[in-house]
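What you see is the complex with one protein chain gone and the rest in place.
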Amino acid sequence: MAKLNLTLGEVRDLVGEGVIFGHADFVCRSIVRLDHAGPSDLSFVKGEKYFAAAEASRAGALVVPQALGGTQAHQLVLSDPHAGLARLLDWVAERQRGKATGIDPRATVAESASIGEGVAIGAGAVICEEAVVGDRAVIDANVFVGCRSVIGDDAVLHPNAVIREDVTVGQRTIVHAGAVIGSDGYSFVSDEHGHRRVPQVGGVVLGDDVEVGALATIDRATLDETVIGRGTKIGDMVHVGHNCRVGEDVLLLPFTAISGSVEVGDRAIFAGRSGSSDNLKIGAGARIGACSVAFKDIAAGETVWGNPARPKMEAMRIQVLLGELAEMRRELRELRADRKERKQG
Amino acid sequence: MAKLNLTLGEVRDLVGEGVIFGHADFVCRSIVRLDHAGPSDLSFVKGEKYFAAAEASRAGALVVPQALGGTQAHQLVLSDPHAGLARLLDWVAERQRGKATGIDPRATVAESASIGEGVAIGAGAVICEEAVVGDRAVIDANVFVGCRSVIGDDAVLHPNAVIREDVTVGQRTIVHAGAVIGSDGYSFVSDEHGHRRVPQVGGVVLGDDVEVGALATIDRATLDETVIGRGTKIGDMVHVGHNCRVGEDVLLLPFTAISGSVEVGDRAIFAGRSGSSDNLKIGAGARIGACSVAFKDIAAGETVWGNPARPKMEAMRIQVLLGELAEMRRELRELRADRKERKQG
Partner (left out) sequence: MAKLNLTLGEVRDLVGEGVIFGHADFVCRSIVRLDHAGPSDLSFVKGEKYFAAAEASRAGALVVPQALGGTQAHQLVLSDPHAGLARLLDWVAERQRGKATGIDPRATVAESASIGEGVAIGAGAVICEEAVVGDRAVIDANVFVGCRSVIGDDAVLHPNAVIREDVTVGQRTIVHAGAVIGSDGYSFVSDEHGHRRVPQVGGVVLGDDVEVGALATIDRATLDETVIGRGTKIGDMVHVGHNCRVGEDVLLLPFTAISGSVEVGDRAIFAGRSGSSDNLKIGAGARIGACSVAFKDIAAGETVWGNPARPKMEAMRIQVLLGELAEMRRELRELRADRKERKQG
C-alpha cells in the first residue's frame, strides 16, 4: 500500500547496506506485508520465523536476513532487516507527509511570540503571547499554543493538539492529534457547601524525543511542573495526572491512566489499559501488566499484574486457582458430608 | 423536549402508517418520554411493559402498538412503534441540524483537492492536497482532512474531527466530534539507547455506513490499512490499534480498547469498557462482556466475560464462588481442627 517506485538497487542505497540476489533494477512499486504482496511489491522478512511465509508469498522482491532458497523473488540480504525497514519507512513517511513550511496566513501568531527559522504553522493554528516556537518546528492546523509555552526545535504538533500556557515541549518531541497538554488537574477542596477548585498554576515539561499519542491528556502541576522525561513514549488516550514525574525512556501504552503525584522511574513500562493510583512510586524498569493497576508502590524491576496489581507469578497462580474454585467447592462439600456421616456413625 | 408542532395526523403521514383513535388534528407540541410528558406532548409506548407507565402518563397523545384502555390520550396505533419512532426522530434530527451547504470562506481547501457537489465545509476546516470530498458530504467546523484522504458521498465529519493523510471514509459514514482517524500507532523498536519509532506509512479504511464516536482513535497501519468494515458502529472514546481488521456490522461500545493487529469477525460485539490484547482473532458473532478483556483468541459465536475473559458461564460461577470464599475458608479451618483433634485423640 505504501508507494515506493524504487528499484531494488535504490532501496539498498537508501538503507545503506546489503547484497542483492537477483536484479538490482527490479522496480518495487509498493512495500506490502508478506501475505498481501504481489509480483510488483517489495516485502520484508524480519527473521527465521517468517521464512515459511516468505516462500508462500507472491512478493516480487524480499528484504531478508539471509539468502532464501524456496522463492523466485529478487532478494536484498541485510544484516539487520529491522533497522533497514525502519530506515526505508522513514523515507516513505517523509515523502508522504509533504513539506509545508512557512506560516499560513490563516494562522494567528501573537506579536510577542518568538518564531524560529524554517517553521511550518498551519491554517487555524493559534500561537499566544510570549510563546516560543523553535527552529523547524511543525505546528499543524488548528493547534493551540498557550501563553509563554515553549516548543522545541524540530518538534511536531499534529492537528487540533492543545498546548495550554506555561508548557515546555522538548526538541524533536511529537504531540499527536487532539492531545491536550497542561489542562487543570482534578483538584478540589470540599466542604458542606460543595467542591471548590484548587487553582493549578504550575506547568508541564515534556523532555526531548518524547512522543504523546492522539487524544492523550497530561495535566499541569499545582505549583511546579508535571514532568515527562526524555525519550518517553506515550500512547493514544493516555492520562497522566497533575504533579506526576515520569522518568526517561518510559513506555506508557494506549489507554494507560496514571493518577496525580505518581513518580515513575526510568524505563518502566505500563502495558495497555494499565494504570496507577495516586501518590505512588513506580520503580525504574518496573512493569505493570496489561489491564493491571498499581495500588501501592512497585519496586524497581518488579513485574506486577492484575487489578489490584500483585507480583506477576502470584497473580497468574490466582488466575489458575480461580479456574479450580468450583472443584474446590465440591471437594469441601464432600469432606464435610464425610465428616458428618462419621460423627453420626 | 424535542419540538414537533405537528398534528397527530401529520405524525401518521410522516411515519407512513397507523390508525388514529381520537382527534387527528390534535397538535403535538413536543415529543417527550412517558414520565415527563404533559397534556400537549406526544409520547411513545414501545411495548407491553410500558402499558402501566402509559396509563400513568400525562401525555396528550401516545403512539402505541395497540389501542389502550386506561388513558384519555389521543392514540396513534402503529404495527411497529420502534420503527415509527426512528422515522419521526429522523425527521426531527434533520430539522435540528439545519442545512448548511457550500464552502465557508474561512475554510482552507487545497487547490489540488477535489470537492464534490452539494458539499458543506465549515469555517476553519482544512482540506489538504489531493484530498477527495464526495457529493453531499458534510465537513464541519475546524475538521482536518489530510493529504490524499478520500471522504465518501454523504459522509458527515463533526466539528474538530481529524482525518490524517491516506485515510478513506466510506459513503454515509459518520465521524463524531474530535475523533482522530489515522494517527501513528504505538510501535517502537527498543535497544540500550532507548526507543525508536517505527514509521507508520499505511492508512485507514472506514467502510460505508460506519459510525465512529466522539474522541475515538483509530490508528493507521504500518504498511497497508487498518480496516473497519461496512456498517460497524464504534462508540465514544474507543481505541482501535494499528493493523486491526474489524469486520462488518460489528459493535464496539464506548471505551472499548482493541490493541494492534487484532482481527474481529463480522457482527462481533464488544460491550462497554471491554477490549482485546494485541494480535488476537475474535470470531464472527463473538461477544465480549462489559469491562471484559480478551487475552486469547475467542471462537466465533462465543460469549466471554471477565478480565481476563473466560467463557461467560465459568466467569459468572467464579463471581458467585468468590462470594462464598470466606465461608470456604471457615469450613476448611473447621475440618482441619477436626482432624487435628482426631489425630491427637
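Lettered A and B in written order, each chain numbered from 1.
Here, contacts are C-beta pairs under 8 Å (C-beta built on N, C-alpha and C of every residue); 3 or more make two chains touch, one makes a residue touch a chain.
In this text the structure is predicted, and so the values were computed from the model without any measurement.
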Looking at A:L68, A:A83 or A:V126, which residue reaches the missing chain? A:V126
For the chain that's not shown, point to the residue among B:L8, B:V77 or B:L253 touching it. B:L253
Specify the residue from the set A:I139, A:V162 or A:I298 that touches the hidden chain. A:V162
Touching the absent chain: which residues on chain A qualify? 106, 108, 124, 126, 128-129, 142, 144, 146-147, 160, 162, 164-166, 178, 180, 183-184, 186, 188-189, 194-203, 215, 217, 219, 221-225, 237, 239, 241, 257, 259, 275, 277-278, 293, 295, 307-308, 310, 314, 317-318, 321-322, 324-325, 328, 331-332, 335, 338
What residue numbers in chain B mark contact with the hidden partner chain? 1-2, 31-33, 36, 82-83, 85-86, 89-90, 92-93, 96-98, 104, 106, 122-124, 140-142, 158-160, 176-178, 209, 211, 213-215, 231, 233, 235-237, 248-249, 251, 253-255, 272-273, 290-291, 307, 319, 322-323, 325-326, 328-329, 332, 335-336, 339
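Quick note on the criterion: only the chains that are shown with their structure count from here on.
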Determine the centre-to-centre distance between chain A and chain B, using the mean Cα coordinates as centres, and give it in whole Å. 25
